[in-house]
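Here it is, the structure, as structure tokens.
All protein chains but one are shown at their positions in the complex.
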Amino acid sequence: MLEQFIFVGVLLVVALFLPVVLIGLAWLLRPKRPNPRKSEIYECGLQPHGENWVQFKAQYYIFALVFLIFDVEAVFLFPWALVYNWLPLYAVLEGVLFIALLAAALVYAWQKGALEWM
Amino acid sequence: MGGETVFNAIWLLTILPELLLLILALIVLGVDLALPAERKRSLGVWTAAGLVIVLLVSLLAPVPEEAAFGGLVRADPLGRVFRAMFLLGGVLVALMSMDFRPLRQDGPYYGMLLFSLLGMCLMAVAENLVMLYVAMELTSISAYVLVGYLREDTFSAEAGLKYMLFGAFTSAVMLYGLSLLFGLTGGTGYMEVAAALREAPFSLAMVGFLMVLVGFGFKVAMVPMHFWTPDVYQGAPTPVTAFISVASKAAGFAVMLRAFRFIFPSLGGEWVALMVAISAVTMTLGNIFAVWQKNIKRMLAYSSVAQAGYILIGVAAASRLGIAAAAFYLIIYTVTNIAAFATVVLVSNLTGSEDIESFAGLSRRSKFLAWGLMLALFSLGGVPPFAGFIGKLILFAGAVQSGLIALVVIGVLNVIVSLYYYLNVAKVVFERRSEEEEEPVPIPVPSRWVLGFTMAAIVILGVLAAPVFNWVWRASGAWF
Partner (left out) sequence: MVPLQWYLVLSAALFCVGLYAVLARRNAISILMGIELMLNAVNINLLAFWRYTQPEAAVGQAFAAFVYAVAAAEVAVGLALIVSIYRNRETVDVDEINLLKW
């Protein structure tokens, strides 16, 4: 049992060794001319400005809440889906009822305007 | 949840009221979407009428005695008594809400009320730790929303936050206790747990018991889990306060009585001694703090803590008479407290204040309201011949039968102290004059019904308690 972890250990050593060597080589060989433009971000968005404690629109928040609820309800569907082929009829119907209730809740949230994007 | 997963259609009869409640909630939410804004006041009628139907079904429909859904729920007679009690409270609160301006046109409010009731009904019949937890959380989470419902109102929002933080905290502690019970016994059905608990080490079982008690204590507002009560009662919209003070408390007692009877009998004398102490402290602290209150909802909050103390006498007695007396007292407490809060709604609609002082001269503004409040306060204070008197009498009788004489003495002393602040309100209502006392208080039709029904119930239950008490007594027989 424990011997099998040797492979993990070897992999760990190699994984540490390779990047250290490669980055070290690059550091030795490259020309060193620093300038502030070079440390700016590029290809991943804009330079941030203003404070980082800004208020998000409440709309994001309602979306997140609706998502959270429906996301978590899926936990009950996984075991049901896993044994679907062996389920008796009433268990299938129970699952369908569960999904129907979730759908009704979604329709209600939709009608109440929780899903409108402004 | 065992291996036998055969479905039996008769199980649906066991949870018929719950199924109807769910359908009713969906109908109310659908009607809310369909109706134009100016006609939404009829939502209260939809809710109340639907609840009356559910109540009748829950009383009249035949119910199988054995456990349903593989032991998740058992609709035994006492569970059905509690269920009827919550539904009655729901009907009265729905009617009362129709006269409470900020909420009366609000569809989601009535929906949340129904979901909370659904949770309570399941609490009354749950016979499995998982079912118990899910039912309690359904009740609590809907109640958090209801308490914080008036988002623009700072008091309501603050009360909602406090209720939620305290409730989530106590339920997490309770849940840890449930997980220990599951670990100790390897089961989640009450009977399995109780059987395995007899062999389990006493100290561990006691830890599980205490942690579960924290969750129950929050629901029934017993010391030392009562800190939320005054703030939440004061800040919540008044119909919601009424709902929490009666239905939520009764649901807490329903699960407490069943859990103590069926999960923890092996702890025997230890928990009885603990409950005696908690009962004495709860009623004493509740009554002492109530004396100083200036706000009527805060006063009723401490009074409800004290009432929880009285009902705990029945829990501590742990006999058939004690349990029946506790259930009977909860019926009385439901109608009594709703009468009190219904008058608070009407008076504060007019005066915009919930101070006891604002009730000055009420007897000249409306005889009907003044007497409604008086009957409620007399009944809470245990003045004969009203319902609260006979209820307390039977509770004390149960305690005497179980040999808890000291507790009865403390209870009687507490009743005397409580009369002081109840009668103090009576003095303000009948003797104190105010400048606006010529202006009559309008009483809308829904409140007329609520007050008429509750006043009649307070008098009738006081004079003719036997039929209702016999009903509860017969129901309690199934547990012994």
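Note that the chains take the letters A and B in the order they are written out, and that residue 1 is the start of every chain.
Following the convention adopted for this analysis, a residue touches a chain if its C-beta (ideal position, glycine included) is under 8 Å from a C-beta of that chain, and two chains touch if they have at least 3 such contacts.
For clarity, every value in this text was computed on a predicted model and none was experimentally measured.
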Identified contact with the non-displayed chain, of B:13, B:49 or B:161: B:161
Listed residues B:182, B:368 or B:479, member touching the removed chain: B:182
Which residue of B:48, B:117 or B:141 touches the chain not shown here: B:141
Residue among B:83, B:249, B:298 or B:365 touching the omitted chain: B:298
Interface with the unshown chain - residue positions in chain B: 1-2, 129-130, 133-134, 137, 141, 144-145, 148, 151-152, 154-155, 157-162, 164-165, 168-169, 171-173, 175-176, 178-180, 182-183, 186-188, 230-231, 234-235, 289, 292-293, 298
Chain A, residues in touch with the chain not shown (by the definition above): 58, 61, 65, 68-69, 71-73, 75-76, 79
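We adopt the following convention: only the chains that are shown with their structure count from here on.
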Gap in Å, rounded to a whole number, between the CA centres of chain B and chain A: 43
Contact footprint of chain B on chain A as seen in their complex: 88, 90-91, 104, 108, 111-112
For the chain B and chain A complex, residues of the former touching the latter: 5, 7, 26, 29, 33, 108
